[in-house]
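Yeah, one chain of the complex is gone here, protein chain that is, but the others are all in their spots.
After this line comes chain A, so read on.
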């Protein structure tokens, strides 16, 4: 008994020693912290969280300029992988110590964050006027501006303009012209559209494929309230269009097994004329093949007189201030800084993105050549982001995969509608 007791006391002693060591190192750490705090007595540490790892360098440069201009504010940027951000951001924001400035996607994530009361009302802030008015509505709720979209993404196929010029092809304005164009490409052994069905293909292409089949922008709201059904003409027709593209060789073989990296490679190698993703891939495509000349070419699946929408846009990467933050004023200063035209231009050109900030000067040929889509074209906000229930969104996307896997559009629509009905109140 005695022996065991001695052993146990020794064991406890080791734990206590370890704990003391840890404590003393923590004390040292806190001493260090307080020392550095006293060095920069009034410095405020501002936390900025988002998911765009590819923008790290540009943001670091912008942050250093901001800190130079505001010596009392330090910005600590934390970037999370997109999926992790989707799942963890809400938890991180809850206590207010992380994410004084944070970003949100429109749609499901915005709705969830709004329901959790994580947004600060920005309606009366001066910087709101620096953003194009048309883009702001996506960050509004209950008459308040809760988040401000920073990026303008075009979620529609990007095409190889140079290839079209070589083949003497015009950008089609109707479904029959589109078919002629696709046939010419195939005659030249070129895949018209490479579709990354293994990852983002369905969720990107559904938007431009349905834009003129379901012109009602509230269609998904009605679907979620039970007023509309996926078995109705608008969605069945969209699925028929997907089937047509797949069965007639407009999409590459094995479309559902192709991921976006392979798809980009096929466009860069000029095996395919278009990639069914969006503007965010233009910079990478140019890196893969600097000779490419790129533009947007959404699928026009209706005849000329029926074309209402020419493309799809998404105002996204929405900047917001955590309602639990104690540093709201500093956070506002940071967003204001990001919305200054010179800084926004630096961000746009550094990341190859269009922005919602007005007066941005685009430097690259691709951004310049496509910037007119913001002002001159009748684009529609990405319908997918108007689905607020994740299960409904997955059912919608699943029906596309089902059709590409060989199911009939009617059958796929029926199956998806059943899932929708299981998941709406």
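Criterion: contacts are C-beta pairs under 8 Å (C-beta built on N, C-alpha and C of every residue); 3 or more make two chains touch, one makes a residue touch a chain; residues count from 1.
Everything below uses one rule, namely that contacts and distances are computed from a predicted model.
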Undisplayed chain, where the name is taken from the UniProt record, one of "Sugar ABC transporter permease", "RNA polymerase sigma24 factor", "Aspartate carbamoyltransferase" or "valine--tRNA ligase": "Sugar ABC transporter permease"
Of the candidates A:90, A:120, A:204 or A:301, the residue in contact with the absent chain is A:90
Among the options A:259, A:369 or A:408, the absent chain makes contact with A:259
Would you indicate which residue among A:67, A:270 or A:394 is in contact with the undisplayed chain? A:394
Residue numbers in chain A that touch the chain omitted from display: 1, 4-5, 8, 11, 15, 86-87, 90-91, 94, 108, 112-113, 115-118, 197-199, 252-259, 262, 265-266, 389-391, 394, 398-399, 401-402, 404-405, 412, 418-419, 422
